[in-house]
Each structure stands twice: as structure tokens, then as C-alpha cells.
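For this depiction, one protein chain was excluded, whereas all remaining protein chains were kept in their positions.
Let's turn to chain A:
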Amino acid sequence: MFLSALREHARIYFVNPHKNVPREGQKSEYHAFQPSTSSPQGYGRQDLTFENQNYKGHGLSKGKEREGEWDFYWCDLSWLRENSDHTYMDEHVRISHFRNHYELTRKNYMVKNLKRFRKQLEREAGKLEAAKCDFFPKTFELPSEYHLFVEEFRKNPGITWIMKPVARSQGKGIFLFRRLKDIMDWRKDTRNSDDQKDDITVENYVAQRYIENPYLIGGRKFDLRVYVLVMSYIPLRAWLYRDGFARFSNTRFTLNSIDDQYVHLTNVAVQKTSPDYHPKKGSKWMLQRFRQYLASKHGPQAVETLFRDMDNIFIKSLQSVQKVIISDKHCFELYGYDILIDQDLKPWLLEVNASPSLTASSQEDYELKTCLLEDTLHVVDMEARLTGREKRVGGFDLMWNDGPVSREDGPPDLSGMGNFVTNTHLGCVNDRKKQLRQLFCSLQVQKKASS
């Protein structure tokens, strides 16, 4: 495994994303990444990555980070902002974020990039192809696009809009409204409050058309969290993780109570503060269960179509920022995509997270996230074990490799005929342990053969 192989000569630098970077002399908790065998029983907040390991003689346990002293850094976004410009990295070094990831993960930037990409697609490939980008509800940046927003607002009276802060996460600062009067009041309020936490002095918001007919299960609204690993943007190489989950709202969906943010916001972080919340429940369904439920209700064909449409969302969104993201061979990024399904089984993209939460809300969740991280490390491949031609590593399937990746082996069928099936298995069986065993066995055999 990664760690045992590198123990001799690796310098690993992990920081629990929730903690601050330690100061000089402060004893900090650098933990090796390994699924904890002594994890606490029962459910509750668990800091996933962490079990104490003793790295002899590598001086990892004290002191602040020094330049060039690490090989792998699962970094904090704030560190990235401050340091990435002037930190020198050796060739083999890997870091877990792209410098300007916010082009994809900040709602206002993402909308801009997507709009631009759509126009380009329309010019190059026509209206039909461009329509494939219509997975994002109509969004306007505020305050800059206020007038455009008001125009659209007046064109569609009575519909509901949702206001989201551009840079915050976990459901903070979000609210719904139907009348312009509501945002007038809100503007007055925010001007009075002291919100100096963010670097940006004027907080940007986006107003987005609220999806009023979400697909409901058991009367509850939910959204899907899917994990996409991008190893490079030029060329675009992206992997899709088979597992993920559906996050349910604790309360029953109704459009009558716009003020009840607990109904509409499905982030677990918000649900956790709802009076209904029972931590043991977790309010999550693994994607396999969700897929089975849909298949028994709508049949396998409809489910295939839905998941294909979701693949389209991932790819188009990445393509839209491909040329903007600063390409850096040291960087990779694990994104958490939030998808909402409506009653017509159409998927919508809510947002993309650059630092998806890795805290576990239940035992099942813990296992999913540990396996996710383990497989991420396998794909990043610090030990250079992979050949680079693999289409599957553990729970990750190679979704895009400078072009679509087919499930079938052999040369890709570029004629565009119907037989092409993408190499994605979202919500399917994840027999990753078996696959990893087979993979590494065969890699060893290949290595021996070639040496």
C-alpha cells in the first residue's frame, strides 16, 4: 500500500482540512492515512483520515511546513490561496487542488464559464449540441447582473428563486424568495451586518431559478453527491467514483413554506441543525440503493438515460473550464458534484465542491469515504505502479481521457453510432477490493516480465 511503500523515503504532509496550519514549534497531529481499525464504534462525527502512525526519524511530527519538504499535500484551500504561487515543487510532488479551481467551484464563475462554453458549442456544433448544456437552472450574478435578473424575474411571475452566497458552503446564507420585495429587505439587512470573515469585502450572491418539481422519495426532497476525480485538464482526464449518496431532507417537501430552510436545503450540515435530526439516521442512501429504487419504479431503461445525462453534466462542466484552469501536472482534484433530479427524471447541476466534506455521518458513510480516499491515492499513484492505460482503479472508472472512454475494449467507435456505452458505473456494484487485488497482481506480473 502507498504508505508502506513510501515509508523509507516519503515525506507525507496531511492536514485535517478543519484544522489550521500549525505554528512553529507547535506539536501538530500529522496522521498517516489508513482506514482506522480502531475507529470509534457507533456513529457520529469521525475524522476519517486519521489514526496515529509512527514515522520514525522523519521529523514529521513537529514544526511548520517548510518549502519542498513534502511529497504529497492534501491541502487546505486557504493555504493554497496564500502559498501556491511561490512554492516550488519537484516533479513527483502532488497537491490536491488546482490553483484556480474556483472557476468551477464558485457558483458565479461556473455560470460564466458554462454560458461561454454553451455559446461556443452553439457556434461550432449547433443548437442541439448546445442544448446539452442546459443542466443548470437560470442563474444571475448579483449585484452585477441585477437588471438582467429583474427582467427575467418579471417574465416569469410567481416562480420561486433561490439566493446563494457565492463562496460559502454547507448551506449557509441561502434563502428562497418569490417577490422582489424580499430581496430588497435582505439587501438592507446585509448592509448592516458585520460580515468580515471573507476576504472579499462585498459578498457576491447568485440568484438561481428554484426547481419546484424535485423528484421525491417518501415525500422527501433529496440531492445526489457524486465524486469526480480530475487528474489533469490538458488533456482532460477524469475519473468517476461508483459510489456516492443521496442526501434526504428530514421534512416533507411542500412549496408552501419557503421560510422553512430545512425543507429545501438538503445539505447534511443544515439538516443536522434541524429539530428533526437524529444523528444515528444519517439521512443518506447509498447510490446503489437509489439506483435500485428507481429501476424498480421506472424500469432499467429510464435509469440508464438518467445516468447518461448525469455523465453529460460532469463532462460538459469540466470541458467548460478546461481552457481556463491553470494547468499544472502536480495538481489533481477530487470534486463533489451536487445533482438534483426533477420529476421528469432530468438531472440538474446544483454546484461543484472543491473540498467535499470527508466527515462521516454513519458507519456506511465512513466506509464510503475511506474507500474513496484510498482509491484516490491509488489513482494519483505516487508509487508509479500503474501503466496509465487502466480504465478502472478500485471504485474509480475512467470517464474521459481526452475523449470519451468506452466500456468495451478495443478501438473506440468514432462513428458516433448508438453502440457506444460510456465507461461509467455510477450506482453499480463496487467490488473494489477484488479489482484492486487483480490489478496489482497483474501489474506485478507485468513488471517482472519486463525487468
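Throughout what follows, contacts are C-beta pairs under 8 Å (C-beta built on N, C-alpha and C of every residue); 3 or more make two chains touch, one makes a residue touch a chain; residues count from 1.
We take it that contacts and distances are computed from a predicted model.
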Worksheet item: Per UniProt, what's the omitted chain called: "Regulator of G-protein signaling 11", "Trafficking protein particle complex subunit 2-like protein", "Vacuolar protein sorting-associated protein 29" or "TBC1 domain family member 19"?
Response: "TBC1 domain family member 19"
Fill in: Absent-chain contact - pick from A:74, A:98, A:177 or A:248
A:248
Fill in: Option touching the unshown chain, where A:83, A:120, A:292 or A:312 are the choices
A:292
Response to the item:
The missing chain sits against chain A at residues 217-220, 248, 251-252, 276, 278, 280-285, 289, 292-293, 295-297, 299-300, 362, 364, 428-429
